[in-house]
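Omission of a single protein chain aside, the complex is shown with its protein chains in their original locations.
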Amino acid sequence: MRKLRVAVFKLTSCSGCLNEVIYSMMVHPELLRYVSISYFTELQDLNAVEEVDVAIVEGSVVNSEQEELVRLVRERAKLVAALGTCAVFGGVQSLRVGEDLRTTVLASYPNPDFIRVSPDVKSLDSVVRVDYRLPGCPVNGESLARLLVKLVLGGTETPIHESLCSECKRKGIPCVVVLRKEPCLGPVTVADCGALCPSFGRGCYGCHGLNALVVDKGRLEEFSRVVERLGMSRDDLRALLKAFSHASLSRLSSAG
Amino acid sequence: MPMRYFAGDSSALGDLISILRGRGLAVLSYRLWGDLPVFGEVESLRDLSIGYSDVQGPASYRLVRDERGFFRHSYYSPKYALHPPIQDIYEASNGLRAVPARVDTAPMALFGIKPCDLAAIEVLDRVLESDDFYRARRSAVAYIVVEECVEPGDTCFCGSTGTGPAASGGFDVAYARLEGRVLFRAGSERGLRLLEELKLGEAPGDLVERYDEVMEEARRKSSRLPPLDAVIKALEDSAASEGFWREVSARCVGCANCNMVCPTCFCTEFIDSADLSGRARRQRQWFGCLSYTYGQVAGMHFRPELFMRYRHFVLHKFVFYQRQIGLPGCVGCGRCITWCPMGIDLGEVVSRVVSHGSG
Amino acid sequence: MLSGLLTRVEGEGQVVLKSAGGKVAGVEVRITEAPRFFEYIVGGRRYSEVPDLTSRICGLCGVSYMLTAAKAFEKCLSVEVPEDEERLRLAILAAERVKSHAIHVVYLHLPDFLELGSLSELAESYSHILRRGMEIALWARKAMEVMGGRFHNVVNVRVGGVYSFPEASKVAKLRQELPRVLEGFLDVARFVMGLGNIPGEAHRLRYMAVRDGDTYPWVGSGVITDDGSYAGADAFESFVLTEQVGYSNALRYRLPTGEPYVVGPLARYNLYSGRLRREVRKFLEEYGYGGPLKNVYQSVVARIAEIYQTLLELQEFFDEYREKSVARAEPASAVRGPCVAVTEAPRGILYHRYALDGELRVRSCNIITPTAQNLASMEEVIMSGLTGVDADARAVEVAKGIVRSYDPCISCSVHVVPAGCTPDA
Partner (left out) sequence: MALGRLLPKVGRVVKVVDEAPLVRTYHVEVEEFPEPSPGQFNVLYAKGMGEVVISVSNYVAGGKSVMEHTVRAIGSVTNYIYAKIGAGDQLGIRGPYGKGWPIREFEGYDVLIVGGGIGLAPLRPLIKCVSEGRDRYGRFTLLYGARRPVDMLYKYEHEEYGRIPDSTVLFSIDAPHPSWRGYVGFVTDLIDKVKLEPANTVAFVCGPEVMMKVASDKLLKRGLKADRVFLSLERRCRCGVGICGSCQLGHYFVCKDGPVFSYQDVKPYLAVRGL
């Protein structure tokens, strides 16, 4: 079998999803035999942006250098996978979007040249075409491993788009909203975390991203009312959605 | 043959559990796990959720300690046992030679399930008639013991769907707890033999009379829907009205909780996985028609908008099931109302459809 | 000027050697990772959301962030954390230390010792060690999943305690697997220690760690340095000197004397080796490590000691574990005293300070990360070894190796204090 050529790039993030890449190789050590990694600064010294089959990109795009890099990566990769909530939606750093960079941040920093950030925090697909999206803060390492194995075998995953509640119920986890009257973003959040937070008895805070294929502005408004009654202010809900679904949320807003 | 009623007290329920267990059966019932109502194996009367009452409302479920209370159900239904949420289908390691997964067919008894649950099993029996995996689990059910609903919950409407509050068929034993007494009746020969083993006396006439009264009252309380015929007609008439369905589904967020808790929702999606040593596995798992992917194929989508999937859900329950299997797919258990985080009331929706039709 | 992209570290950084007449004359450790302005983004958030947000600062040591934030709020909101819940939280923190060290020792650092460029080369030549290392990391992952929910950004730490206790059966399973993990760990440890190529020259180093009760350090009331100076958590910011340099996105810190200092496993080891378990000390003595460690390369010895120590501590925790229901301790509604805390993240002292408004929302915040504290020391150690040496690619490699031995976590060392969120001291 020809080796699958993979490159792993990190943009602005906590690097956590990179560790899930490493994890996927730990649980499938044989992957290393079928994969050749041409770029992965966290793991190796030799790094060149070469032609690859798959580029895995983690992190959000926050400056023009990163935009350039991402465009180069797109040119040289057959497939591009956005890995994690930062790459798919922007990530927690999106919470700063909307504040004036120049007057606040740059003014306070001794050498503005080193602060290379744009006012917006962009998802990968707002800069280049993306073939796979694996959200999650962090991405679910098992899902990533499944995808990598399938890519090595020459196929891909068949995406299923459903809410976290589906996973919750399949696992028989008690509903924190209905049983405990706690705010939970599960109903509007994309599945794939294994209904993690509810399984620990707490509400989901939406780290896998807003189920934007279903939840439009009106439905989000209805949902806001529900969580408000459960004790989460609109501001707080808005902040969570901005933190973990910035790209979707801004599309919703601009869609009017 | 006139119906024979037997009377006992709650210890007879414990005895019944013992007899079933004595026959090597796993007895599955609603039980409490800490403070949570689950559906699982019980060993004795103590494990049953007797002495608790479930207070249900739209998006609200509370379990209260209440000696005289009545426990109905939770987000679990017998579906968890008969049509498991995640099921292995087969594994292939040697080329494509697929080996079917094993299904646990250890014999079991369903105990204390409610008439709506029983009706739901009948629906599943018909709609999954040619599903080997369902049939394997289903045929492991040796006995069904139903607890009739002397007190319907606030989200129940089995009186309207004709699936409760009394059990009408397909069970072995039915019992009703009436003010400290338990009234038993058999639904099958095997059930009758079980009751005989309990050595209960015939029920006194006044208890049977009381039973009839209580069930009648329960039926009245749980009949809050317009007549089923009217519902079906109104749903058919409204199907093409996009505006109406958009409006009716405006509060739905497509989370599919209703699908998951519905005791008759049977849809599944297949999941394929592979490893690099040449092994492949195929599984299936519950899948809700409210989820985005339902109706999607590569390159196009047959129900791209949520209102379409919501309409399918409602029409399927009341109209399409009827045509598919000759039974309504909604058994009036009210779970979809209780466990909808948005608190959408299917009963209310259906009433709106009817008044929309006549308006 | 020669520069090298920092590889095999977490996050994006660069080492730049400045030359004069072909010789190394200066060094800059640059943190080029774009800042994420965490102090800013937690502004306005309710205290209860802050642990989950700060967890996102670092993909390797999120538990430390969550716990430090939780402790800061528990202090100012007078929350009593039930003892069992605190023990569980510390166990999650412990599992994180094992995970972080195991990844560093095997994946990031070992290739240096073996002079290999990548993990794939390691996989080819030393698959046995890699597999053993993997087993430790995978077990640590499982431990974090059972107790905290996932490998990072765990979900089971809250202000006031935890959200739930893991099932006893799952904990028992971890306990059952522990002997094999310990055995595998000893294999890896013997392999690394047995290489005998950890440099022995002495670096002039100063150390700081938190002061913990009588255990090997995890959390504490304040910090101590190697000369015995103590500063309470409240006084930490005024105790250390803060500096900003133009070439890096990170702030850096020095002792009151102006000297750089080291935090992390090396510091903890040299300040607290007396508290290591007998088995751990005995193991190290077999390889001639009886006294204090002498240089930053020997951090790997400290990491090995800490993995061992931590696995033994976890064993004790598992043995005594009882499943409980959570108390859900609630905080007072008024703020009393400063919201500050220091803990020992895998890489060293982590300091959080918050000010809350009347609605218990964050008004201002300051977070000082371990790597930021080590930056000045990194440069000093590089210069002590490379000043006057030929400025060539080899020198860059040496410099990178030194940086790597600190196990810098660059994602979290990006530390910028934006306007409107300056210290309110």
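Should a chain be cited, it is by its letter among A, B and C, assigned in written order, with residues numbered from 1 in that chain.
What we mean here is this: a residue touches a chain if its C-beta (ideal position, glycine included) is under 8 Å from a C-beta of that chain, and two chains touch if they have at least 3 such contacts.
Not measured: the values here are computed from a predicted model.
Among the displayed chains, contact with the absent chain in the complete complex occurs for A, B.
When the full complex is taken into account, the listed residue touching the unshown chain is B:297, out of B:64, B:106 or B:297. Of B:261, B:319, B:340 or B:354, it is B:319 that touches the chain left out of the display. Within chain A, the residues in touch with the undisplayed chain are 150, 153-159.
Within the entire complex, the positions of chain B that touch the omitted partner chain are 89-90, 92, 95-98, 100-101, 103, 105, 127-128, 130-136, 139, 239-240, 242, 266-270, 272-275, 279-282, 284, 287, 289, 294-299, 302-305, 307-308, 311-312, 315-316, 319-324.
Rule of thumb we're sticking to: only the chains that are shown with their structure count from here on.
Taken as a graph of touching chains, this assembly forms an open line, each chain in contact only with its neighbours along the path. Distance from the centre of chain C peaks at B, each centre being the average of the chain's Cα atoms.
Nearest to the global CA centroid, when each chain is reduced to the mean of its CA atoms, is chain A.
Rounded to a whole number, the gap between the C-alpha centres of chain A and chain B is 37 angstrom.
Look at where the CA atoms of chain B average out and do the same for chain C: the two points lie 52 Å apart.
Centroids of chain A and chain C (each the mean of its C-alpha atoms) stand 25 Å apart.
Residues of chain C found to touch two or more other chains are absent. Among all residues of chain B, none touch two or more other chains.
Residues 28, 30-31, 33-34, 146, 149-150, 152-153, 155, 158-166, 169-172, 174-175, 177-179, 181, 184, 186-188, 211, 213-215, 218-219, 222-223, 226 of chain A are the ones that touch chain B when the two sit in their complex. Taken in their complex, chain A has these residues touching chain C: 10-20, 22-23, 26-27, 29, 32, 36-37, 41-47, 62-63, 66, 91-93, 95-96, 99, 103-105, 107-111, 113-117, 137-138, 141, 193, 196-197, 199-202, 205, 207, 235-236, 239-240, 243.
Only residues 36, 38, 59-62, 75-76, 80, 85-86, 250-257, 259-261, 269, 271-277, 285-288, 291-293, 296, 306, 338-339, 341-343 of chain B touch chain A when the two sit together in their complex.
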